[in-house]
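What follows is a short report on a single structure.
A single protein chain has been omitted from the complex, and every remaining protein chain is retained in its original position.
As written, the chain order gives the labels A, B and C, with residue 1 at the start of each chain.
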Amino acid sequence: MQIEITPEPLYPWQRLEAYERQLAQIGKYGATAVFVGTMRDFNEGDDVAAMHLEHYPEMTEKYLRNIADQAMQQWSLLDVMIVHRVGSIQPNETIVLVAAWSAHRADAFDASRHLMELLKSRAPFWKKETLNSGTTRWVEKNTPG
Amino acid sequence: MQIEITPEPLYPWQRLEAYERQLAQIGKYGATAVFVGTMRDFNEGDDVAAMHLEHYPEMTEKYLRNIADQAMQQWSLLDVMIVHRVGSIQPNETIVLVAAWSAHRADAFDASRHLMELLKSRAPFWKKETLNSGTTRWVEKNTPG
Amino acid sequence: MTIDVKFFASLRERLGRSGAQLDIAEAATVAEVWQHCTEQAMPANVLMAVNLEYVQAEHPVHDGDEVAFFPPVTGG
Partner (left out) sequence: MTIDVKFFASLRERLGRSGAQLDIAEAATVAEVWQHCTEQAMPANVLMAVNLEYVQAEHPVHDGDEVAFFPPVTGG
């Protein structure tokens, strides 16, 4: 299991490739479901130039570990990965990567989606956007999935 | 949109990285949902040494294009990718890669899962397993997702 | 009329051939194509396609059609 909050650029496909190379369960997982959230260059009808992601370090990490542990119990999973960016982010950069490995595709699909919904609705991260006009604004709320 | 049936080894994460590099909608997609199906080294209680994947070339390609086109109409998607192996496959090799790009995560999740269910239930592929014992057998049916 | 018949996977192996060129005098259904080609009853779970699209056994066939029979699919 890998849970990470990082201020560094995140390359999801490289990350997954590297992670799978050292997965102990080679030959056991038949299904991998992945979600990647990417920063868009628009939001609420405005062009967005940049974003800053604030978080509550200890609580965010604890929360992500908890939901990953719960997912491992709720579904038949072999492994789970959650990586989330914080700090300054540019359009088209990856914000979040969630992956679930299972022997069965329904478990992988259900778990990855459930983790994303919990992350979006309860993990203590906050986005502040800088518009092309130079104005900054806090994103008010996440849309339901 | 990319639909491909290939006898060559498939490296899903490299494939996605290369594909995203030339995506025209940079900055427009906020959500990418991916499913990767991998050959397991067990099935129905037996150890599996190798697999051969047969298909009905013209119909399979047509079917995959149809479901991808329908998904583009049914959901708000920016792009779709389906790549499927045929021929000889070893345990831990990738069998199928499905990806959906959208501005919204619900569309990406729904579309990728729907495409996998349609592919599993109706795309004309057939698996023949070689067990560790040397016996070969056709896989009888796919499990519902 | 001429019908291009194809068999796949375990069905191909059981019948011992991957297909047939069928010449029949009159319009027929997919089920009749099966009867002309094989000496067996059609297994209940056989899937059928005409010109690359799924059809039912009573679907009509026409000159030049490609008719395929195959077992439940197991891709992905």
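Heads up, the rule we're going with is that a contact is a pair of C-beta atoms (placed from the backbone, for glycine too) under 8 Å apart; a residue touches a chain by one contact, two chains touch by 3 or more.
Being a predicted model, the structure only gives us computed values, none of them experimental.
Colleague: For the chain that was dropped from the view, give me its touching partners among the shown chains.
Modeller: Per the touch rule above, the missing chain touches A.
Colleague: Among A:10, A:81, A:95 or A:111, which one touches the chain that has been omitted from the display?
Modeller: Among A:10, A:81, A:95 or A:111, only A:95 touches the chain that is not shown.
Colleague: Take the complete complex as the reference. Which residues in subunit A touch the chain that isn't displayed?
Modeller: The list for subunit A reads 37, 53-56, 58-60, 62-63, 84, 95-96, 116, 119-128, 138-142.
Methods note: only the chains that are shown with their structure count from here on.
Colleague: Which chain is the middle one, judged by CA centres?
Modeller: Centroid comparison flags B as closest.
Colleague: Averaging over Cα atoms per chain, report the distance between subunit A and subunit C in Å.
Modeller: 48
Colleague: If you average the CA atoms of subunit A and of subunit B, how many Å lie between those two points?
Modeller: Centre-to-centre distance between subunit A and subunit B: 23 Å.
Colleague: In whole angstrom, how far does the Cα centroid of subunit B sit from the Cα centroid of subunit C?
Modeller: A distance of 26 Å separates the two centres.
Colleague: Please set out, as single numbers or ranges, the residues of subunit B touching at least two other chains.
Modeller: 37, 116, 120
Colleague: At least two other chains touched by the same residue of subunit C: list those residues.
Modeller: Where subunit C is concerned, no single residue meets two or more other chains.
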